[in-house]
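One structure is given here, and the rest of the page talks about it.
Left out: one protein chain. Kept in place: all the others.
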Amino acid sequence: MTLIDLANPTRFLALTARLLPWLAAATVILLAIGLYQSASAPDDYQQGATVKIMFIHVPNAWLAMFVWGVMSIASLGTLVWRHPLADVAAKAAAPIGAAFTFLALLTGSLWGRPMWGTYWEWDARLTSVLILFLMYLGLMALWRAVDDPSRAARAAAVLTLVGAINLPIIKFSVDWWNTLHQPASVMRMGGSALDKSFLIPLLVMAIAFTLLFVTLHLAAMRNEILRRRVRSLQMMQASQKAA
Amino acid sequence: MTALSALVRRDIRIALRVGGGALIGVLFFLTVVVLMPFAVGPDLALLSRLGPAILWLGALLASLLTLDRLFMADHEDGSLDLITMSRTPLELACAAKALAHWLAAGLPLIVATPVLGLLLNLDMVATGAVALTLLAGTPALTFTGMIGAALAVTLHRGGLLMAVLVLPLSIPVLIFGVAASQAVIVGPMTFGAPFSILCALSLVSLVIGPFAAAASLRHGLD
Partner (left out) sequence: MSGTTQGKMQLSGRGLICVRGGREVFSGLDFAAAAGEAVSVVGRNGAGKTSLLRLIAGLLVPAAGTIVLDGGDGELTLPEQCHYLGHRDALKPALSVTENLTFWADFLGGERADPAETLATVGLDHATHLPAGFLSAGQRRRLSLARLLTVRRPVWLLDEPTNALDVAGQDMFGGLMRQHLSRGGMIVAATHAPLGIESRELRIGGVA
């Protein structure tokens, strides 16, 4: 099975139809294991039970960035290789990425409430993720604003790649801005001095969430392909002359 | 070279003549800044503290709004087709158009800054600092904004959508522009560090902007 075979949307549909149940099952099992492990992990001596928000928060934040990476590769596929599935992949990924980013923000904010005493702190991490969220929303607005998918695809691809270059710059700027305004940062996760009892559930959850993304992404791509088929059928119908 | 300078000269001429939008940007800048005291109150101490931020936000919005039609006008009258076909690489033509836009619409903002600084109770040094940071930073705004202007052609749609797409990209410029100006007024840090990063941002956008805009225009042809 090569990439060329997958390029054919019909093959892609057939393959993913067989693959999706297995992926979904694997996701559910891993999520169950991860959640069980997270629940049975010990409480933190400082943060108490609230530390367990981390097991949801960190995988979401990881995927928020990972999905933009996936979209960037797909955008290269659109602009450079003109791969027929690339823009489908990019379009399907955007709302999922936005959802993960939103969950990262939400869990971060809920975590912040007991830690900082407020739901929102202009903390460097949260601020960067907020900007990332805005960019996801902008990208989704762009996809929705244009009727012709191939036209929207090229614009979205350019914007995604520009975003991929700019996101590290924005992250750096926000870090700098944050240290300027808040010399003593409120929360430091520390140089991954994470105990094993935290680390393993976290890794399991990260893998489970990644699998969840892959499952959702493939399903969304299938929907998008079918949606485009409906669209071209409608266009064919419109161009048919009355007999 | 003649081709590019011809393009720059043409765009500046059009911007400055009747129907061109260059000076409307300055007027908009002026209006936004004048509105601010009505929102935050006429407290001069507060205004002088917020001054750099107000000026930077005004400049950001003014340059964004005037950029909207950078490529759209050429697209509508067919000039963009000829520019694309010409012997000048599209990237360079895009850069020339952005340069012309900055000269016609960006520089007047900086010239207007001292007058507005007066209204915001900024002293000479502070006004000079803001003007200098605007001089170093507005090219970055123009050259990232041109990506949005090119996307507007691809999408047949400008306005708010472009603002939503481009504004997050200008956050770094805003951060370092305001920080450098504040450094002069209140400290605690030196002017040099954020100012050199601001210059670096402008240089980076000088490269990314034309390439992204040209890619968008080329792929958006029809």
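Chains here go by letter, A and B, matching the order in which they are written, and residues are numbered from 1 within each.
Just so it is clear, contacts are C-beta pairs under 8 Å (C-beta built on N, C-alpha and C of every residue); 3 or more make two chains touch, one makes a residue touch a chain.
The structure displayed is predicted, hence computed values, not measured ones.
*Asks:* Spell out, residue by residue, where the missing chain touches subunit B.
*Replies:* Those residues of subunit B that touch the unshown chain are 2-3, 5-7, 9-10, 13-14, 17-20, 76-79, 81-88, 221-222.
We take it that only the chains that are shown with their structure count from here on.
*Asks:* In the complex formed with subunit B, which residues of subunit A make contact?
*Replies:* It comes out as residues 79, 131, 134-135, 137-139, 141-142, 145-146, 151-152, 154-155, 157-159, 161-163, 165-166, 169-170, 172-174, 176-177, 180.
*Asks:* Which of the residues in subunit B end up touching subunit A in this complex?
*Replies:* Interface residues on the subunit B side: 147, 150-151, 154-157, 161, 164-165, 168-169, 171-172, 175-176, 179, 189, 197, 201, 204, 208, 212, 215-216, 219-220, 222.
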